[in-house]
Structure formats: structure tokens, C-alpha cells
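Step one of this worksheet: look at the structure below.
All protein chains but one are shown at their positions in the complex.
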């Protein structure tokens, strides 16, 4: 019944170009890897990158995107404010947004959070991460075991300065002693937002079948419905029910109505 | 035990100057009225207004403010971005913020929300509003009856485009058929935020004893603690627990660790 | 991809038998009406009623039910505790539960709430109810306008003594001045629970197309996934990571470890 979901996978695409060791892991870029497994899962996934014109995110592209995936790290500041605003407007209208790993510090995620979501603990020590499912009835946890292990990852630790999540789907355990809210959801306007922690560029995290399952689940969860409620905003002079406008003409009467 | 709470009541202070009918209700401005009842309640409340230098919100003023109350309506755009950023930084550090009535569309509240919180239904028809307590165990509902009536108010109606509230304290009923989430809380960084709907400038709403009780309760709720947890952010190279760094030297071994 | 959802519509089925005026509205019972429109929507909906053996809810019936709908009013106390426990166990395992109208006071909903959810204001005055969508991005709000009107209904008013909802989907406005959280969700174990307020037996509420849409949406939302995460509970002597068991042999050493 649901139409094919149209996904745009956005990637900074700088690490893969500059570092051979990273390119060796993701020869087609992180975006290529993610779009690949989404297409295999029956979605229609395209890509866009920072160095393309308008970062590959022309209005027409966004208008034809149900869910936008965002991976960025070293060049958050290069993303133009105008494009951020364009993405924001589409989220308000119902486009889903999935922010991966260091996208917690991207302009768009920070704008949607309204907090210092770029603030957290971190350490690059190739340590083990165990992701635990907090909410096994959540659509994003479908088909997963109750925990899964990433053998090497960058550490992100609390306190993560985010708003209270709508849903807390995953919490990560790190070998060095930290924990992290690794899968959190928000609703912003008509759009659904999911932040997922793993995905450091120096590890083949996006080949992990559980990570792929999470992203596939999240795309399905974040895709807008065919028929979103039509919200009526702005000036509504016509009441639904009849009014008895008894506003007094005098200040004295007004104050008296307020018991003063 | 708790120190005297230091409040700054910020008001646009344009309506009261321009319209004699409004000045008649609030001869010392809405800010003067609010600061007045807060001082009577044992707080130390000062005021600040738009036309003052730096809108009356020099860094030193904010550094000595535990809770900032914000009333604005016609001149949101005149508030300088630099001052908005300054207020935002103080909220992140723990200053409470109470946004009243049309402050839903203020720059600072919109920035903290991360949604189109300026979007809602509205109508000026002097109709009746009944505020219902949703969460009678909430600190902001202390001492209130389970509902109270404002004889005349501006209508605000759903859908109100806000993030899911942390706590939903009040829902309003309007004579014309609408409802509205009239008291909602958020945490942003170390700061607590409360939005309270009533308070149109043409009505003596801020003289209502229940409205005053809500604002007094909210100030107490939003005031930062003497000892907030010290959050450690940024690069943490030293793990709490010993690491077994077994990152492989070869790509082949890395991929193997990932089961690929 | 999703299998046909199997629904069991449970109804007390006493009002319709005793009162001709109610039977005139629901000649096949409220359960018959609801099962009817669910079957038309492509689900496989059966029915069960209080006076049947084991209330029509033998273990086998529940084992083959994805979502159970519950309507009860005058005979909550007649429902056997053993059957309530049986339903509860299935919810824990993932069966969805939709409680309609006066089912707020049913044994099963009260057990799942953990509060006095039978407590609220009420009035039978055939007054108008307007349901407002609070969360237009919610799956249960799909295809709805931002509000819809029921011309005559029983009034339920706050304070409704329920736990904080996971999601607040609808708030009702009543002609007599009250509001009510009319659509709320909970997760309990692996099961999803939705409470929906309308549906008094003396009104043809379940013929309203918006009410039908809500219930259809809710069934889809509450149906368990094909692959729920397998939760591992109980004694787990084997750690995932190696332990350094350094528990001291002496009390003195133990207290010293605790810094005492």
C-alpha cells in the first residue's frame, strides 16, 4: 500500500577523498554504501554531497525526498545557512531526517534540537561498543537482538546535551566506562527525526547487518504518511461554536470581570 | 536554605506606551505588574525592556539572573540576534526561562524549541478561557484548583507546532471550540523552560491570582540549584576503565573483526 | 509485506440486549459494528463477548489475536480475574490493546495503567465534543483533519487519573467547559496500548468515519511486528566482557573499597 520510499543520503564526502585508508573501507563513499543497502531493501535511494552545487540539495531534490539521511563531520561550517533553512522547512512539512554519528553537531540537527547537541564526551581509542535495545516494541528495533556489538568504534559519552527524546531506542556501553543515548527520536512539525550514534569513518560500521537494519527501520519509521493531517494555522476569526462576546466597554467593568 | 531567587522580567513595553487603554490596565507596564507580585512573594525581581540599551540585558544582568521572564508581541524582530544568543547561552548554563503568551513567537523561544512554535490558530474575540490542570502533582500546579477561568482572553488554538513537552501542566478550553496546550515545560542544557499561554495585553490577566500563582510556582521550579552537576564535555582521552586496544593494523583484519 | 492483522473485538454486549433504543443503533452490537468496518479495511476481525464461555477469550483465541479491542461499561466486575491475567500476559508478549470509552475503568486497563484510571469527571448531557489532533505526525492521526466533531456524546473531563502518556494524540473539547486527553498511548512490555475516549452506547459514534479511521489506524499501529527483539531476561552469569572479580575477602577491605 505504501509507496516506494524516496531517500536522499547526504554525505560530506571529504574523509574518503583525503584518506586512502578510509577510501579503502568505503570506496564509493559512506553515502554510496548506505544508498546501496537501502536500494537493496526496496527503497529508492539517491545521494548528495557537500561539494556539489547547492550541496546537491536543490529545492526540487528535497521536494522529492521522503527521508533525508545526513552524515557530516569535519565541515559542518561549510554547509550554507540557506540550505540548512531549506532542509528545515521540509522537515516541518513532513520529510523525515536521520542524523548519523557526528551529524549531532551539524547545523541542521542543532537547529532542530534547540540545545548544544554538539556537546558530549568523546575519545578515539578503537574501543568496543555494545548497543542495547531500550524499547523492544519500537518500530526502529524490529528484527534486532536485544543487543549487538561493534568491535571498534569512536566513543561518545554522556552528558549529551540534547532535549529529552520522544523515544529512547538504544543506549550504548563503551569499554572505557561511558554510556550514551545512541538512538533517540524527535518530532519537529510534521517531520520525524532520528539520531543514531555509530558510524565513525575509520570503521566499516555501515556494513554491520544490525546497523543496516536500524537505518532501514528508521527510514520506514520516518517516512511521511500519504495523508498527513492538514493543520490549519493562522488567524481563525470564525469560531466553531457561537461566542457570547460580552467584553465590557469600560475599564471598570473589565476589571470587575477579573474580580479586581 | 534556597537563596532569594533573582528574577528579571523582560517586556517589549510598546503596547502600554502607544495605547492609553492598555496603559490604563498596566500603568507600570506588564513588566512592572509581574515584578510587583514576584517581589511581594519574596523574590528579588528587576525589569528590562526592549528600548533600553542592549534591551536591558547586559551580560552582567543575565549573569545575576536566576530566572528570566519574557513578554513580547509586536517587535520580536527588533530583538538583536546577539542578545538572543546571550540569553541562549545563559539558559544552557542553567538560567530558567518563562515565556508568556505571544513570546511563543519570540526569537529565543523559537531557537530553544527547534520548531515553528510561532505557528498556531488565533482569534481576538474576548472569549472565555478555562485552564485545566493536567498534572496535579506538578510543582507548577501547587495551590491551584483543578481549573480556573479567565473571563476574556485572546484565543490560541491547536495545532501548536511545538516539540513534545517534557511536562504538560495545563490545557485551555476556549468558548469558540478550540483547545490549547497552555502550560508546557522543556529542559534545554542545564536550563528549565516554561511556556504559559495567557496574558494578552488588552486584559488584566496578570492581576488574576491563579495566573500569579502559576508564575510564582514556575519561577521556583525554573530556578537553578545551588549545586548543578558539573558536566564534563569534550575530548576525554583517559578512559575510566582500562581499554584493550586491539585495533588491527590491516584493513583485512579490521573487516574481519566486523565479520565481513 | 505485513500479514493480515487479526483483531478480536470484545464487547460486554449487555446494553444492546437490554435497551431497545441502543439495539436500534447497534443491531449487531457495538462489537459487530466495529468488526464490520475493520473487516472492510482488510483486517481479519472476530468478536467475543462477556456472556460467552471464558468471555470468548480462550487462550487459543488470544494466541491468535494481534490486537484486542475492549468495550465495557456496566459489568467490569464480572470479568474474571483469570481472564484479565491471561489478556495481560498476551499484552506483555506483544499483543496490542485498544481500550474504548468506558473501558478506562476495565480491570485490564486499570492493571496496565497502575493508577486510578477509573477516576474522572463525567456527565450525560448529549453535548457536543470536538476532538483536536495534538500530534499530526502520529500514525494514529493519519488521514484525519486537524479536528472533528461528534454532535452528541457523554462528557469525560479532567483530571483523568492516568500515567503520563507516551504519546498524546487527541484532546477533546466539550460544550460544558471541560477538556479531556481523548487519545493516549502506552507501551507495556512488548505490547502497545491505545485508549480512545468516544463511544457511548446511546450514540452512533462508531459509524462516524473519523472515529472509524482512528480505530483502523490504531489497530495498524498496535499490531506486533513479525520480528520483535528477543529480550533475554533472568540470570546471566556469563558477562559479555571479562570481569576482574576483585571482591575482597574481608569486611575491612570491602568497606575500604567503598571509601569508608
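In this document, chain identifiers A, B and C correspond to the written order of the chains, with residue numbering beginning at 1 in each.
To be clear about the criterion, a contact is a pair of C-beta atoms (placed from the backbone, for glycine too) under 8 Å apart; a residue touches a chain by one contact, two chains touch by 3 or more.
Every value quoted in this text rests on a predicted model; they were computed, and no experiment measured them.
Screening A:173, A:186, A:206 or A:221 against the full complex identifies A:173 as the residue touching the chain left out.
The chain omitted from view is touched by exactly one of C:17, C:74 or C:231, namely C:231. Residues of chain C in contact with the chain left out of this view: 21, 24-25, 92, 111-116, 119-123, 125-127, 150-152, 155, 157, 159, 161, 163-164, 166, 175-178, 186-189, 203-205, 207-208, 229, 231-237, 239-241, 243-247, 251, 254-255, 257-260. Contact between chain A and the absent chain runs through residues 130, 132-136, 146-147, 157-159, 164, 168, 171-174, 177-179, 181. Taking the complete complex into account, residues 94, 128, 130, 133, 135-137, 139, 141-147, 149, 175, 187, 189-192, 224-232, 240-241 of chain B touch the chain not shown.
The rule is simple: only the chains that are shown with their structure count from here on.
Rotation angle for the C-alpha superposition of chain A on chain B: 180 degrees, rounded in steps of 5. Taking each chain's centre as the average of its CA atoms, chain A and chain B sit 25 Å apart. Put simply, the C-alpha centre of chain A and that of chain C have 30 angstrom between them.
Shared contact sites, meaning residues of chain B that touch two or more other chains, fall at 157, 159, 164, 177-178.
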